[in-house]
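Of the protein chains in this complex, all but one are displayed in their positions.
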Amino acid sequence: MIDSVSSLIETTGIIAFTISGVFSAMRKRLDVFGVLIIAFVTAVGGGTLRDMLIGHTPVSWMQNIRIPVIILITGIISILFKKYIRGFKVTLFLFDTLGLGLFTITGIQAGLATQLHPAICLMLGTITGCFGGVIRDMLLNEIPVLFHKEIYATACIAGGIVYLLGISFMGESIAELLSIGTVCSIRIIAVKQKWSLPPVK
Amino acid sequence: MIDSVSSLIETTGIIAFTISGVFSAMRKRLDVFGVLIIAFVTAVGGGTLRDMLIGHTPVSWMQNIRIPVIILITGIISILFKKYIRGFKVTLFLFDTLGLGLFTITGIQAGLATQLHPAICLMLGTITGCFGGVIRDMLLNEIPVLFHKEIYATACIAGGIVYLLGISFMGESIAELLSIGTVCSIRIIAVKQKWSLPPVK
Partner (left out) sequence: MIDSVSSLIETTGIIAFTISGVFSAMRKRLDVFGVLIIAFVTAVGGGTLRDMLIGHTPVSWMQNIRIPVIILITGIISILFKKYIRGFKVTLFLFDTLGLGLFTITGIQAGLATQLHPAICLMLGTITGCFGGVIRDMLLNEIPVLFHKEIYATACIAGGIVYLLGISFMGESIAELLSIGTVCSIRIIAVKQKWSLPPVK
């Protein structure tokens, strides 16, 4: 059951990341193809970089046609119904945060399966959760928002640490739940309280 | 015979992509080294990304010293005779389009050889044909022209579909010819008619 819940959350994560990619791209007057590429990169860029770094190739989305299909359909629907979707800001934010949590966990799991040091696994989790957005911003010719706004990576890292501690002392599924809970709590509180890391001048 | 024709077209494709890289780079006042790097990335960037995504390493140009040599010589000649070469705009455009067609096919073939889903192979073809230019634009600090101008990727995708259908129902060489023909027709008509994809606002 956990597996199908995971798969469901991962799917909603991909959908949320795709939608966020579409909305970022639309601010730049790209054509339809450009918007879909940006959406794709936002959704799978982090996992792709992770897979290339650890040598897990062909990268995940190439071995699971379901992922590109979900992104394509979500992307087209988002473009067509952009005004309508924009209204669901809070829902999208929650999905995006859930996706962040789950992507972090899958990244850590990939690292553990490759027998890497826990600290490296934590970095892989962060890369998986956050670097789709970084590549998106590079393609859109902007300094990645991850580097100067909001407690995004911090939530991801904290959730990753909770997961790593969780699997050592408790079961897999409890660790997953606690980790996703941590990511969501930190990010929601951070946005509500307008927390951000101090800038370095 | 087809093989040596393919190799000839691939070489002209690499040359055309190199020249296009040189001209893009020259607009940015780079030094000689910078121009040559941009030319190199434009010519092999798409194939390199494809190879890293499917785990075909060391990447192709590292196993075939002929490719860097062709790029280096073409790059230096282009810099020295830039005024003269600029006159051959139409010729360059045709070579570039031929190169796009052939790169698309080699990308699809690499995917098929790795037993990937035809839709993934089509994406690999597009990456091979189009993403050298995307990386070039990222290095030159611009939003990739692929995402907002001209029917470039569309021609590539259409040619790829024709190729995939062609190899299922006809022979390899007929599929290649039809595919390259499709890429060239669409791109030439698109440029003549000033077609472009609708922007998303």
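Just so it is clear, A and B label the chains in written order, and each chain counts residues from 1 on its own.
Rule of thumb we're sticking to: a residue touches a chain if its C-beta (ideal position, glycine included) is under 8 Å from a C-beta of that chain, and two chains touch if they have at least 3 such contacts.
From a predicted model like this one, the values you see are computed outputs, not experimental measurements.
Interface note for the absent chain: among B:L139, B:A155 or B:L197, the touching residue is B:L139. In the complete complex, the hidden chain is touched by one of A:A153, A:I167 or A:I180, namely A:A153.
For the chain left out of this panel, the touching residue among A:L53, A:I76, A:L92 or A:L165 is A:L53. One of B:A25, B:L116, B:I167 or B:I180 touches the chain omitted from the figure, and that residue is B:A25.
Along chain A, the points of touch with the absent chain fall at residues 52-55, 114, 116-117, 119-120, 123, 134, 138, 141-144, 146-149, 153-154, 196-201. Of the residues in chain B, those that touch the hidden partner chain are 25-26, 28-35, 37-38, 48, 52, 55, 57-59, 62-63, 65, 68, 79, 82, 138-141.
Assume only the chains that are shown with their structure count from here on.
Centroids built from CA atoms put chain B at 31 Å from chain A.
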